[in-house]
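Heads up, the thing below is written out as structure tokens.
FYI, not all chains are in this one, though none of them got moved.
Chain IDs A and B follow the sequence of writing; residue 1 opens each chain.
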Amino acid sequence: MPFQINVTLEYSVQSRSTMLFSLHALSTPNQTLRNESFTVTRGAECEFFPLQTGENRYVQIDTCDLRQLILTYEVSAVTNPGSRLVREISSVPIASLERSSLRYLFPSRYCQSDRLGLFASKHFGHLNHPLAQASAISDWIFEQIDYTAGASDAATSACDTLTDRAGVCRDFAHLGIALCRALSIPARYFTGYACNMQPPDFHACFEACVGNQWFVFDPTRLSSPNGLIRIATGRDAADASLATIFGAVRLENMMVSCTSNDFQPLSRQDLEGKAILLEP
Amino acid sequence: MPFQINVTLEYSVQSRSTMLFSLHALSTPNQTLRNESFTVTRGAECEFFPLQTGENRYVQIDTCDLRQLILTYEVSAVTNPGSRLVREISSVPIASLERSSLRYLFPSRYCQSDRLGLFASKHFGHLNHPLAQASAISDWIFEQIDYTAGASDAATSACDTLTDRAGVCRDFAHLGIALCRALSIPARYFTGYACNMQPPDFHACFEACVGNQWFVFDPTRLSSPNGLIRIATGRDAADASLATIFGAVRLENMMVSCTSNDFQPLSRQDLEGKAILLEP
């Protein structure tokens, strides 16, 4: 059941620019890539590198003299998400967290968890298992925040969304992350592709760390966890921006698709009492 | 059952300053004053005036050459709050609001009701009577916001309090006002004295306008509505600041008391099904 991903981005270039893209799918234990192809208009210079420890794959493009830049990305991905029975997942104290998870406890640009301690403990503090808390946070966001294109912008943070009660997938993820961290649950930002999402677009959701495993939650409920293909992991969208531009370009056209011939999204019932992890 | 109010404020004066105080009780149809006395250290110049249409009584003090300024205020006040059965209060459409109430629908410095429309309608929109909404807002604030001295400062607004979930009476009132206005219920700020409050201090709460009558709510539950003596009414604390200083002075000491020999606060039961109005 491979997912077929196709992306085309067209930019007009006003002045020579350097662009950083994070749109390549990751290759991980549970995510296998085939037939990957990345093309850029001839005349641009490309360089490929991970920014840190394997959590993303950047491509840096120098537009050189081009006035128009077209990127295409194609890949076929096979994933193997796992599931755990919630009642069998045990929590670990902060002192036993893997060190690499600690930084996902700290506040970040769009996730001001340092301000949300009271809010989080009042709403979710009565639940006595961090996985139940993360799950309740995701449900609460789905119920309380309106998914509204245009309700937010690139500067919108979790505190804004908590006030305004509207946003898009990025905002939903930021709020989920901020609330988890406010309860001392490490949480991180996931960007990727989501099978059959309508309208087709890049997607964002969040992962919470319980018992040193990372469970995925999509508070928008626009994707199914078994239809997610990871591009990058980060503290928030500042770490995992799809495109960072140094210079003057304009996105003229974008086409994203992620499909699969026989994809069966998990139902709410399938997920009952279970939590999903994308990686082992 | 007169309330006896005594205030002493001591300031040290670093440079000649102009000070505006709003601490005189109002004289209204339901609030009668006796034996009022206001003194200021000899050498200062005082002027008394209302700022607008009878909703406050300002005193302006020029410190002249004084290095220390002591104010005392004493008054005996009798109030006559009324009560209505909630089920007998009918609402009026916006179009039938008294014109003087309209401005209490608009956002103000500390009450950004323009941002809280979604929040308010999600939390309180299911209630079909504005008085039930105002009452639910007051209860919700009491339950969800921690009363914590020092958790807020002079720049704290309703949106901050909604995020931080902690504040003092001023913050509770601002949040109540902002949420009412977000539901198109006119709401205004009340500052005054509250009988037997512990610790003794000035107090703030809010009034909501339903059926062209103003009902009072104290989301802190630190006062009883039959123990309130009004100083001023305004859109928020920016309109009804107890002291506004132009110059350089420092408050060195403050003593406020409001007592009554035989004051009986209303219980939650007394208030069951009823709403209280301070003025007819």
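Observations on the model:
To be clear about the criterion, a contact is a pair of C-beta atoms (placed from the backbone, for glycine too) under 8 Å apart; a residue touches a chain by one contact, two chains touch by 3 or more.
For clarity, every value in this text was computed on a predicted model and none was experimentally measured.
Shown are 2 identical chains; the number of copies across the whole complex in this structure file is 4.
Just so it is clear, only the chains that are shown with their structure count from here on.
Annotation: 46 Å between the Cα-based centres of chain A and chain B. Of all residues in chain A, those touching chain B in their complex are 115-116, 118-119, 122, 144, 146, 159, 162-166.
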